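Removed: one protein chain of the complex. Kept in place: all other protein chains.
Labels A, B, C, D and E are assigned to the chains in the order they are written; within every chain, residues are numbered from 1.
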């Protein structure tokens, strides 16, 4: 328990989380502070490529024997989790089926920045995770989208029809930028191994925390602005965005332990299950389920669950993993 | 005296100042060289956040006992200096009251990039300044704007009236991006101290000079393009943009010494007093005093005073501070 | 021979070349991965400035006695090479004169990114080149444009007439951004030498490979998208884009040896002669020879020759230089 | 001046219609494909416009880009433009979008 | 074709006016607030346009952004557009700005 508290405090006092808070505060006081779009996208590309490469290098170091099973389990969880979320959203939060399906897809998928923040948190505390967690993350992006669309179809909502539209949607889902960067980086890291990594370490390794600070500053701005602009949400809907991560984390802790992951790996997998997508899934839902309200799903995943995980979830899941493994 | 010369030469031969010169030269020969806007803004954000964090970390190391008084004095000087500048502009340069008030506000405020360039110059010469100089800079941004508006009102120029406009103006003045980054970075640095800083040092510390090079390259382009596009200015107006910094530096040297700052601190405070804003104040003046000519105030602060300080002012003020303290 | 193979494999397994391949693959599967324009331009500016500074610093270390002759020879080759290329294009590929002249100009000029990739490849293999190769590159950018225009004029195509247009063209040719950055960086590096370089090395030196990765990722995307969008080209035209680099490399190897360059220098000069411009020359041709088809010249230089050199040419030219010097 | 209702070819300068569509970025590709199908032969896109309408403010740079708008401009014969306008009501109903037409004069009638 | 002077509601497609304002960035928020006050129900902003007029070239990317322009587009009933145009002369006098109107046809009259 005191472990947990000290982890939580350590998290809140890291420059990364403080930068996130600064961004949120700036948006709260309506400062004109603005990270140019191109810079924010450049930072996101950097983070995804670098985390992919790091994961691949770790994988090349060995220890990937269990990777295949773990990756399959991760994909299966992403498929299954939206069903649970849909249930909660329909029967407790009383959302319309199409909105419930869209939101559920977000929570079955994952947030790369939450993952990256958790990785750094764990690494700094001597709890590194297996390299193939990156591959597990990549594989969790998409299945939840399919489940979300199936739930919507079951409820009578036809998803988009035009051929051009469908092609566009599936490209968005299967080869979107983040999957390409994560998987591509992973393969590159795995091919070049430690000697190749040495060439790019000053960029991809040493700068990671600093660039993450800048990115989280932007995320703080974006999350808080989203929250300010959001329509009033029902208490039950808001509660969902806190409860679902906790349920997801519990599932992740159990599955991670069963898979025999390291303590850091268990904590990181719990974080993945607890996180919600706010990039790939919104874009896909907007195309496939236009009748679902984007302000709803983006606000829940980006405005509520993301800050919750960054500030409180990560140290909490880490403490639980430590306790579980002790 | 030979000290001063060698400092001046050392300054002119630094990669940072040479990059500034290269930018100016490129603009002079009308090269199409162009630093994308988003990159320039990203660099500015980096520099402000990093200098803020550095200042806060230095403050956390102790030695901040005198900070409060120094910060108050800095704010008071920013309030007072525009009155002097207004007098010079009205009676020697013979500007219209509204133009004189607008220009005066710029010279009472400060230039972050000049500060940052001076910091590096001093640090490289073993003359580091107190961490709270960053806070002094942040506090000097705004008061001069208020004085400028009061001077204009006294001369009969109503400042902007619409409620939306006024709200916008005050947000711009009180929580503009640079204040948020400087103060926010300062607080973060102060909270995380040296151990937290270690995590981001490869980014915020090691890269500082290199990124400053790139930013000064852009500033050279921007300053020279401003100068080329400028309307013809009277010799007295141009002279003001050189003389006022010298007066400001003298005041800063005196006040800094009286405050008991270190040699580096005195030099840096003199630089602050000598510098003129070309980001926050122009934006505020455009909103509050639309009748004032923006080509005038931007050309003087960005096209004349800024290059003068970067190339000659900084080593000169440093040499004076050294002489004063010897 | 086994040397050559191992060099080729080492090249293909470097993170830089793999990032290029990843970008190309992403474009091939029509991923929406997109490096923001501002980031790509910022990276290009960085690479040109950094390579210029590095070259200048190396030059300051001494060994530049032969530089003047080498630079003159490089310029002369850039002048002459388009004539040969024009002949091939007219008589084997059967292009129209105006298209042949435009394409020829591209192949007489050089590609900065190819140069930069080759520099890193050679440095990593203990084959550094002379610093003044950077100056040789800068001087090779422009002469080929003049030859291209002369060839077109000889064939009866008037180049652009309006005064504003001509002024614009010559500014583009003589003081375009890449020349300013390469030459400016070179002079700065030469002036500040190793002590000045130390201040910016974490940025300009240590990050070079990592940022080159990101840039090559973008180049892979851009090159493959260009190739996909390209009109169908005749086999002879496509063959030209492979054969001409080989001829160019042979000329470069001979000239470089005759000039007494180091092994690395010979390899790098061969790479320069083998490379084709896809930034400065297209822009100039579009202005000066609007009747020439931009899809043709951009596809050949960016879509075919550039990837060929990055993947196969560089290690091949290096192996030839090693063999020649053994 | 030529009569706007006179149809495609009635002497220089020729009258055409300018279709302007402000819509969410997600559907830009589909809208363009739809215009093509309707016979529009070219278009111009101004990316990254912001704005506000019945569905609130848009243009905040959220990471997913679902709140971004773009402006599509297409010059086409009047009959095609009218058909696009009429069809837009149904077709864009679930999306954030507005459509409006105006008259323009062009010099090369074969182009549009 | 409906008569442009016939007022807001006269059968499909309905006529509206397009107000276009090119102005310095500093005042964009205020201009939008003013349009809202006058009854305009939506707008679209194209940020970062450059240009030149009586006050010289604009668009150089100076750090303070005081030399940047934006283009505001707003569709509104003709009467409102006329009022905005008339009022603009006084209201925007001290600022860098131009205003012009044109006629557009829309399909959903309730929207604008």
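Quick notes
Going forward, contacts are C-beta pairs under 8 Å (C-beta built on N, C-alpha and C of every residue); 3 or more make two chains touch, one makes a residue touch a chain.
Keep in mind the model is a prediction, meaning the values are calculated, not measured.
Every visible chain touched by the undisplayed chain in the complete complex is listed here: C, D, E. Considering the full assembly, C:290 is the residue among C:64, C:128 or C:290 that touches the omitted chain. For the chain left out of this panel, the touching residue among E:15, E:32 or E:46 is E:46. Although one chain is not displayed, chain E still touches it through residues 4-5, 20, 22, 46, 48-54, 59, 69, 71, 82, 85-86, 88-89, 98-103.
Residues of chain C in contact with the chain left out of this view: 37, 40, 44, 162, 164-165, 168, 219, 222, 225-226, 229, 278-283, 286-287, 290-291, 294-295, 298, 302.
Counting over the whole complex, chain D has residues 1, 12-13, 16, 18, 32, 41-47, 73, 75, 102-108, 111-112 touching the chain that is not drawn.
By our rule, only the chains that are shown with their structure count from here on.
Listing every chain that touches chain C and chain E alike gives B.
When chain centres are defined as mean Cα coordinates, B lies farthest from chain D. In this assembly, the C-alpha centroid of chain D lies 19 Å from the C-alpha centroid of chain E.
Annotation for chain E: no residues touch two or more other chains. Those residues of chain A in touch with two or more other chains are numbered 36-39, 42, 202, 207. Taken together, the chains touch in the following pairs: A-B, A-C, A-D, B-C, B-E, D-E.
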